[in-house]
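For this depiction, one protein chain was excluded, whereas all remaining protein chains were kept in their positions.
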Amino acid sequence: MEIRFEDEKPIFLQIAEQIEDGILSGAFCEETQIPSTTEISVGYKINPATALKGINLLVDSGIVYKKRGVGMFVASGAAKKIMEKRRKEFYQKYIIKVTGEAKKLQLTQKELTEMIERGYKG
Amino acid sequence: MKGIEVKNVSKAFGKVNALRDVSVTFEKEKIYGLLGRNGAGKSTLFNVITNRIFPDEGMVFIDGETSAGNDSALQKIFMMSEKNYYPETMRLSEVIRWTREFYPDFDTEYARELAGRFGLDLRKKVKGLSTGYGSIFKIILTLSSNADYLLFDEPILGLDANHRDMFYKILLEKYSQNPCTVVLSTHLIEEVSGVIEDVVIIRQGEILKQASQEELLANAFVITGNAAEVDRFTEGKKILGTESLGGFKTVYLSEFVEKSSLPSGLELSKMDLQKYFIQLTNHEGGEMA
Partner (left out) sequence: MTWKAAVKYRLWESKKSILTFFIILMLLTALLACMAVSFTGDTGSVTISISGMEFGAGIFAFVLGITSFRDSFRLMIQNGVSRKTICLSMLVSGLILSGIMSVLCGFLNVLGKWISAGDSNVFLGGAMETLYFPRYQGGGNGLQILMEGILFFFLLFAAVMAAGYFIGVLYYRMNKACKIAVSVGVPGFFLFGLPIFDAVVTHGMIYRGFFEIFQRAYGFPTANPYMGMLTSLAQLLLLSACIWLLVRKAVIKD
């Protein structure tokens, strides 16, 4: 679990995304507990306020919820929610970059498509 | 008003102005980084806050009361510094015992537990400690004191990588369980940047910046690329500093840059705290922003 401090992405966002990754990969199952703010803060060596911000982001988007006196739990349907969100962001986050870079290197659309097909097979 | 308030404090040692009209506030329950180069005035500021030395001008308030000559105010603070203030022949366990006398909330069990984790034998005498273990012992005392305000002056001096790692983790554990105000004074910025919430930057006795790290770095960007293009883009902007390598130039900006406004060919990245600090406090650097 790595945090990159010089990354453009704010740390709390990186935290939220890493937890989402965990939910998608099955490391955190639905209706199970995720690490507390203290555990995250200590584990990544970041300020608890930052960890809390990351968690609150997930609470706001309905990915996790708080069980009073116990801790933070993965909401049911969270994995699905995350997938949908990331699908929506896929175009902006990845496609634009790839096509931009491809255009820079003067690759044709056909060449790019061939590469994509290769990617799926591999 | 809760917190440590330093109001217009000045202090000179002979001809050297160690602190010039310094005003800064450390609010409750935050982790602060007091960042400055060697000789910037960090230790002097701490020494004035804890009444170890007297300011030439200005005052310090702790939770609204003046700190000078005030036992109850002073004992809300526990400070560790590079220097040793304990008799050399005292045993560490005795130092703990006496610290507890003066700081009634001191947690002796916790101190022993920490000593175990760091591998420190409390039967040793103060004079038998290496630099690293001297720091570790003082860190243990500070964290166990349960004072409202914990001041760490260069806590990681002499600590090896493993112990530094332990220090941050233990500090965060403690802070999470018993929120208190922590001020870490250091010139080793990179490691500490993850842990601190608010930043106070001091240079040659003056406070340059006091803000949350997030605010500070929200407007801190690095532009790299072809020298001419970079110059064109950054003209008129708030420049902290520049670096050149052949035709390649890097400019450090202290203002917000919209990614989409960047011409192709130029790279934009965020500045981390250490880079920001270096650029801000470089003497050969650009203007102060």
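By letter and in written order, the chains are A and B; residue numbering begins at 1 in each of them.
Keep in mind that, in the parts below, a contact is a pair of C-beta atoms (placed from the backbone, for glycine too) under 8 Å apart; a residue touches a chain by one contact, two chains touch by 3 or more.
Keep in mind that this is a model prediction, so the values were computed, not measured.
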item: Visible contact partners (per top-of-document touch definition) of the missing chain; value: B
item: Touching residue (missing chain; options B:Phe26, B:Tyr86, B:Tyr133 or B:Phe221); value: B:Tyr86
item: Touching residue (missing chain; options B:Asn70, B:Gln177 or B:Ser244); value: B:Asn70
item: Those residues of chain B which, in the complete complex, touch the missing chain; value: 47, 50-54, 68-72, 74-79, 83, 85-87, 98-99, 101-103
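FYI, only the chains that are shown with their structure count from here on.
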item: Chain centre separation (chain A, chain B; CA means) in Å; value: 32
item: Chain A contact footprint on chain B (complex, rising order); value: 30-31, 165, 168-169, 172-173, 175-177, 190, 193-197, 214, 268-273, 275
item: Complex contacts: residues of chain A adjacent to chain B; value: 3, 5-8, 10-11, 37-38, 41-42, 44-50
